[in-house]
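A protein chain is absent from this complex, but the other protein chains hold their places.
Labels A, B and C are assigned to the chains in the order they are written; within every chain, residues are numbered from 1.
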Amino acid sequence: MSILVDENTRLLVQGITGNEGTFHAQRCMEYGTNVVAGVTPGKEGTQHLGVPIFNTVERAIAETEANVSIIFVPPAFAADGILEAIDAGIPLIICITEGIPVLDMVKVHSYLRNKSTRLIGPNSPGVISPGKCKAGLMLGDIHIPGNVGVVSRSGTLCYEVVSQLTKLNIGQSTCVGIGGDALPGSTFIDILRLFREDKDTRAVVLIGEIGSTFEQGAAEFIRNEMAKPVIAFIAGISAPPGKRMGHAGAIITGSAGKASEKIKALSQAGVTIVPNPAEIGLTMQKNISES
Amino acid sequence: MSILVDENTRLLVQGITGNEGTFHAQRCMEYGTNVVAGVTPGKEGTQHLGVPIFNTVERAIAETEANVSIIFVPPAFAADGILEAIDAGIPLIICITEGIPVLDMVKVHSYLRNKSTRLIGPNSPGVISPGKCKAGLMLGDIHIPGNVGVVSRSGTLCYEVVSQLTKLNIGQSTCVGIGGDALPGSTFIDILRLFREDKDTRAVVLIGEIGSTFEQGAAEFIRNEMAKPVIAFIAGISAPPGKRMGHAGAIITGSAGKASEKIKALSQAGVTIVPNPAEIGLTMQKNISES
Amino acid sequence: MKIHEYQAKLLLSQYGIPVPQGRVASTPTEAKEITTELGGKAVIKAQIYAGGRGKAGGIKVASTPEEAERAASQLIGTRLVTHQTSPEGIPVTKVLVEEACEIERELYLSILIDGTARLPLMMASEAGGIEIEEVAQSSPGKISRTYIELAIGLQAYQGRKLAYGMNLHGKQVGEATRLMANLCNLFIAKDCSLAEINPLAITANGKLVALDAKLDFDNSALFRHKDIQKLQDEEQEEALEVQARKWGINNYVKLNGNIGCMLNGAGLSMAANDLIQHCGGRAANFLDIGVVNNTNRVVNSFKMFIADPRVKAVLVNIFGGIARADIIARGIVEAYKQLDIRFPVIIRLAGTNVEEGKRILAESGINFIEAKDFYDGAYKAVEAARDNK
Partner (left out) sequence: MKIHEYQAKLLLSQYGIPVPQGRVASTPTEAKEITTELGGKAVIKAQIYAGGRGKAGGIKVASTPEEAERAASQLIGTRLVTHQTSPEGIPVTKVLVEEACEIERELYLSILIDGTARLPLMMASEAGGIEIEEVAQSSPGKISRTYIELAIGLQAYQGRKLAYGMNLHGKQVGEATRLMANLCNLFIAKDCSLAEINPLAITANGKLVALDAKLDFDNSALFRHKDIQKLQDEEQEEALEVQARKWGINNYVKLNGNIGCMLNGAGLSMAANDLIQHCGGRAANFLDIGVVNNTNRVVNSFKMFIADPRVKAVLVNIFGGIARADIIARGIVEAYKQLDIRFPVIIRLAGTNVEEGKRILAESGINFIEAKDFYDGAYKAVEAARDNK
């Protein structure tokens, strides 16, 4: 097993004909992902990268039975793309687009509330279940199949952690980038819940950062509902208060957003904290060999 | 038993200090209804009809444990009043106000979708469980306790039917006016479902009218999920097509809105149709004595 | 509330929706002038509150300003009878003089409130220019639908879906999507109950234009739209219904019979009319007196009956709830005092304060027929009307 994506994933790419969409859809296909369709309004009837293009998500699903959509639509139009995918009833949306206006995401969340669709991102690097399916930007060959789940707000830091794990021959069940935005579709809790239910996941690496209170939510969940071991790194311990560090999720808001507060909450929930980001792999190795 | 309101009802009156609110709150109290609070912004701290007045529904519930709110707020402000009551978490709202703008009600329904509150009305004559609680405009003394449930889109026609029943000594479990508006909070199905579960209700009178497809919905429900006998009268068989007859719910829209179509659907679902509105009581008497 | 086509088009235009060039004219001379401004050719469209004008001769094409003048003079001042009007038709006092567009295709677009979903519903079809009910029956697959969720508004993807449904391509898709968003804004900003563009035309140069338009408004929301209220043209309505409104009786509908009815509640009023028909008579009107706080509206109802020469008898059937039987009774007594009532009046009172009401009537000494119940009232009214012929 694994979570979210696997060998049964039939991937739809919204914005497939754009530069990024093309580049990454191709990399996903090379990895073995079953890309079944693309959506670009006005290009229905054409083919791109060997897959059929449709005007609407509704049509793409009807024709190809796509069950996951990955979104590369530019920020000004991305919320519309997410809403279209929700409305078409797709079970999983992975939104890569960075820089979607916050109020657009408020709309998306208001609409998503009664729906069964799961949204990962926006500003997500994607999801990979090594050896089965890659639906994201990550380099496939730094991953190997295994039993450690990885969930991260940051994309590049997630790659760093995975490469540490892989070098130590610790494989991954699934690696999920929930995205660095202020209003992510899925939070740590949502993904931890899936890892808890996944037989192939024996331990989890959680990579948090300053800003928001998502890590505190995760701590609460881990304390009460998660028996599997979790190790965590929180980026931003050296960040000065009140400085914007790259994206909205990293504004320090109140003391709860500080790295130290997050570390405290996770640590109290029984999570192993890794102080040095270069030693996340080693810590997991130690953790696994002890258990 | 009975449905919606009974001896445990603690009634809050929104708009209690207005003319209609005052008049009908007093009649409800005279009937024995436990009116516990009123809401009129700006009058907190005062008393009216012997009950405490609050600025907000939230405060009124916190202080008096009101569990039903009846709304007499003028149409321009009524949707705000309903939303306030929903937000305050009250389980049942009965909205008497007539003439609320349709788009205001679209807002109310959008907000109500995820909430557990039940809304009766707007433009409802109210609800009465004879001998237990009256929360509405109906004349208490035309009702007697018993085992027939009455559900009606029209208020005055409901009174007429009840007075026919009472003259024949057929008592009522609960009489519910769902209101004549285009977008009612509860439809026939919602109330029929409650009557189905109510031990004290043995038979139901359904009073429909032209416009909308609520009667067809009721027919579907009765055929599939309702074992108790239902008799029905549909007002408007003599109405010329395309004429507005009093309120929005009575515009004939397409053939489904015609009285003949509604009668056909109900009749096919096993409902006894009363062609003459003066013989609804007699029909129920015959129905009861036969069963 | 209805408004004229030319008023609807002005509103559409204010909301960024393209309409043909043109203006309204009240005289043939004006029509001629406008046609000259438009370059000498025009379409002259009778402005009435009813559809079916084309087949009824209400739309004329003029290829010179003089033809336009003649066409306008043939329309203005007449009454137009269409399949949607009464046999007497509706007076034409204004014509819309518009450029004659070259049309490639005719589409359909509308918004109304869907009672089941409790949301505004936008419908579009490639089969425009005809009545949408016909399309719905003959080829329902040609109508695309999308709900407008208030939390997100009409999204671009919904517009695209409908645009593709209308078989649009290329730049027209974006153009249609913006037009739909604008119509949606208008619908919500002005509390419409119906916004319909039929046909939405594609012109020979590929542009979208609202060739005809219908806007109806939610009467309950008019209080917050003074600008829309002002557009009401009472000449287009039944004179008796206009008069009723002036006298504070908002729920009055003229029917074809001879029994004047004063009732309360839409349901009871309809049922009473049904019962009258059941007893072999016909109601002259539907009149829901609504909530009465004083006797005025009762007196005015009797003025309505006197104003309607068809009325041979009057049935008063009031089941008091919000309406109180005592106020109704007082109103009837007042009406007898003020007015010359020559028709038989059958009265059935029940409900709130009925005892007081009956006492007032009994003590007043007025000449009326008491009915003991709902059926008795209808029966006696039918009898009285028959006898009074």
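Definition applied: a residue touches a chain if its C-beta (ideal position, glycine included) is under 8 Å from a C-beta of that chain, and two chains touch if they have at least 3 such contacts.
Not measured: the values here are computed from a predicted model.
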Next on the checklist: I'd like to know which visible chains would be in contact with the absent chain if the whole complex were considered.
Outcome noted: A, B, C
Next on the checklist: For the chain left out of this view, which of A:T56, A:T117, A:S152 or A:N287 touches it?
Outcome noted: A:S152
Checklist outcome for this item: Given A:H109, A:R193, A:R223 or A:K264, the residue that touches the chain left out of view is A:H109
Checklist entry - Of the residues listed, A:S69, A:Q172 or A:S212, which one is in contact with the missing chain? => result A:S212
Item to check | subunit A, residues in touch with the chain not shown (by the definition above) | outcome: 19-20, 24, 75-76, 99-107, 109-110, 125, 137-139, 142, 152-160, 163-164, 180, 182-183, 207, 209-210, 212-213, 233, 235-240, 242-250, 254, 275-279
Checklist entry - In the full complex, which residues of subunit B touch the absent chain? => result 41-42, 44, 55-58, 77, 80-81, 83-84, 87, 107-108, 110-111
Item to check | Those residues of subunit C which, in the complete complex, touch the missing chain | outcome: 149-152
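Note that in this section only the chains that are shown with their structure count from here on.
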Item to check | Whole-Å separation of chain centres (CA-atom averages), subunit B against subunit C | outcome: 28
Checklist outcome for this item: Between the Cα centroids of subunit A and subunit B the separation in whole angstrom comes to 49
Item to check | subunit A, residues touching no fewer than two other chains | outcome: none
Checklist outcome for this item: Residue numbers in subunit C touching two or more further chains are 149, 151
